[in-house]
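Okay, structure first, notes after.
For this view, one protein chain was removed and the others were kept in their places.
Naming follows writing order (A and B), and every chain is counted from residue 1.
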Amino acid sequence: MELSRRNFIKSTLAASAAVAAGISTNSSAVAQTQEVVVERWVKGVCRLCGTGCSVYVGVKGNRLVAMKGNVESMTNTRGYLCVKGMNIWKVAHHPDRLTKPLIRDGKGVLRPASWDQALTLIEKKFKEYHKKYGYDSVAYYGSGQCTTEESYTFNKLWKGGFGSNMVDGNPRLCMASAVAGYMSSLGSDEPAGAYADIEKSKTIFLVGSNLSEAHPILFRRVTRHKKDNPDVKIIVCEPRKTLTSSVADLWMPSLPGTDLAIFNGMAREIIKNGWYDKEYVKTLGRVTTGDGSKELTWDDYVKHLEKYTPQYVEKKTGCPAADVKNAAKMFAQSDATLSMWCMGLNQRANGVWANNLIHNLHIITGNYGKPGADAFSLTGQPNACGGVRETGSLAHLLPGARPVANKKWREFVEGYWNVQKYSINPSKAINPKPGMHAVKLFSSLGGEKDKTKPVKAVIMSTTNPAQTLPNVNKFIGGMQDAFTVVIDIFPTRTAQCASVVLPAAFIYEKGGVFGCSERRSFLTDKAVNAPGEAKADIWIAAQIAKRMGLTKLIGWANETNIDRMNELAWNDYIGCTANTEKTLKGATYKRLKESTVGVQWPCPDEKNPGTYKRYVRGMDPIFDNPKRYGYTIPDDAKEFFYARPHGKANIFLRDDPDNSEQTSKAYPFIMTTGRVLEQWHTGSMTMRIPETAAAHPHSFVEINEKDANRLKIKNGDIVKVESIRGSNILPAKIVNNTLEGVIFVPMHDQKADRMVNFICSDIVDPISAEPDYKVSAVKITKVSGPKKIDGRYLVTREEMNKKSFS
Amino acid sequence: MIFTSAVLYFDKDSYKKLLPFIESHTEVEVYEKDIDAGKLILVISTEDDAQLEVIQKNFLANDLVIDFTYHAIHFGESVDKLIEGKIEIDFEDINSKKKNKLQ
Partner (left out) sequence: MSLINKIKLFLNSFDDNEYYRINRMRPPGAVDEKLFMKLCVRCSKCIEICPYRVIKRSDLTKNLEAGTPYIYAEEKGCQLCMNCTSVCPTGALDNKLTYFRDTRIGVAIVDDTICLNHLLYNQEEAGIADGTVAVCNQCFNSCPLKFDAIYLEDMILPTITDKCTGCGICTESCPTSPQKAINILPNGMADINSAGYKQYLKRIEKGGR
């Protein structure tokens, strides 16, 4: 080619311009995504938090392409979603999806296998261990993110088929204290009221909850309610200033682990000033202590509270004395007070007591039963209520959330399940002794050779204990040594420890029922097929049932259609619990399929619309036929806590012990943990969504500016946060609105040196066995100046073959 | 002779409409195109910078043009003349002329 000097100059100029302007000379048309074309919208619930927003997923061909809110919803009214939920469908088609069963070979490498190979191995191991080490040597660890049908199936398989109560789940790590709180205070698990109480309330007490980030849709309902009704008073009590505090009329700071003093302090103020409801206390309250067996007097209660003067409370908690009085006044003198709490009260050394104390405040002020008044425990996971608590898929429960130790109920379930005939356990019965709770289970899990570890195998689904157990270093070895089967959609830390990994179907690929915080069960329809060979949990349970000789017990085991399997499991479940106060007998599968609002239990028959408010005649159908449920309710009782003898809720005398890990000279800071709006749990899903992960692509440690200045730590510096159990290396975020001496680390990062559970305290509540994630004693040391952090760390398929976590 | 390379950003759906307009400027040659991204690389050959500015003004006035930005200017023989002192450049004058009005 002939190039004159002129042409050369021109070409050079053009070429450099082209590079600068980013012109690709090989420009093949990149199709601009125009308006997304949706062929059909499929009804369902959001995969994430316990709010239970209902949605429609948009489908084109066999792909999810969009999501929108259900405008008829009773939970996310007007169909609002949060940015996390709006994008969660994107994980379905992510390339990292597990699509084939994997079996770990002798060299520690996970190799693809067929379902038959994987299931045969599982069958072999289960049968071997049952024989060698007993029926309690094989456990199931479930999740509040599995569907109700799946949890019910596995629970029945274990408790009815194997005669083993070695069934527990991750709600043990989040809701167990709330469960025990409800059971001991009111006699029955789960809230009396519903979200509808938000718009009817006059005072809202938000405590132990970062509502704005953990339940953003409910936060919007609260803030909108306040905007439309400026007289509504909102109290926020928390250990660090969060966005939630912006809506507060009264902000009560409280050092982590100390707020029991505040609740007792508020009660003292309420009683001293005569702001309590004498009549309500007389007819519907009962003073007690300890396990609730011995009744005490009102005077005993008043005397017990004397210690909790505002000055005492201020000294203990850091909450100003005047605020205790103001809070008491706002709480007691409103026409309707609604309390909402979550992990801040549950994940505590005395979480059950914290729950009891909130119930106390409501009982003494008569704040149940009427519109806008309730002690409402928010659930973190989308199906901890429906799938685990209500089906009784915990070590000490049976369906209907009744204790396995309750002989009458146990015998009923044995009969209903025909355990006598179908169980493969020679006892031919449900074991009356509770199994192991989560922390105990994983402490007892280990290899065959380890005689100190009686549990040799565990199968778990939709949960990640190798990242979420407190003091997690203690449990990783056991998981690696035992025969561990992990069902999941993505590689996780737990899958990294597994002997067998089974690829799972995502909620929109299998369908099923989720029951949210407000007792509302909602059915998600299957929208698309699962990728590769991924299967629904219920199918996996069915195969195990068949192989273990329990096809008759699990009547749906031979079905091939997942929807049919789900329906049969659901029918079995609602039949089993039809005569409990949690009855969903009226929520037939057909009704759930057609409904755009779901069904709130108790719902005893198809005509019943579902129950907004429990324990109130005219609203709660239990009143119409109490005998059916084993209760006695006086005919003239308008309000009655029928699950408790004489219908009286318990006012508990509780102390404020210092059972959390205490700070010391060596470990002078209190570390508290929590979440951020944009991430979910261990980040295996949300770290894979760039749009939302951009806000928080990795963990950090939030340090008060004054503390930071003392330690000469600047914004972005890399610091080591260390407890006696372990440490993390984290970038510092300097803030000026948290409490001095308190630091905060979120829970979502998978990177080994940013997994906060290496640090967390493994003290558990003595009643519920729920760990005290909220209080750990740590020290902070500067490691270096600011460094670039590679965010969105993900455990890969390759890393799953390594023994150590990077 | 001054040679200038420029990047032309335009409404990608209107490439066909824009083409005659570009071609009506004999000083302008299209060297590269990325029509899907709405970008063209132009090389403009003018006698002096005043003529260059007229062309720029014309382009920016066209509704289908989103932006027209210079990338590099080669002053050609003018540089040799400059160094030999045969041309004097009045910097003040250039400053006042180089006011590009943004839409």
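Following the convention adopted for this analysis, a residue touches a chain if its C-beta (ideal position, glycine included) is under 8 Å from a C-beta of that chain, and two chains touch if they have at least 3 such contacts.
The structure displayed is predicted, hence computed values, not measured ones.
Student: Quick one: which of A:Val37, A:Val109 or A:Leu243 touches the chain that's been left out?
Tutor: A:Leu243
Student: Suppose we count only contacts with the excluded chain; which residues of chain A make the list?
Tutor: Touching the chain left out of view, chain A contributes residues 20-22, 32, 55-56, 68-71, 78-83, 85-87, 212-213, 216-217, 219-220, 223-224, 226-227, 241, 243, 246-247, 676-678, 691-692, 694-696, 714-717, 733-734, 736-737, 785-788.
The rule is short, and it goes like this: only the chains that are shown with their structure count from here on.
Student: Of all residues in chain B, which touch chain A in the complex?
Tutor: Against chain A, chain B makes touches at 1, 3-7, 29, 31-37, 39, 41-43, 45, 71-72, 74, 76.
Student: Show me the residue ranges of chain A that touch chain B in the complex, using the header's touch definition.
Tutor: Those residues of chain A that touch chain B are 6, 9-11, 13-14, 16-18, 20-25, 27, 29-30.
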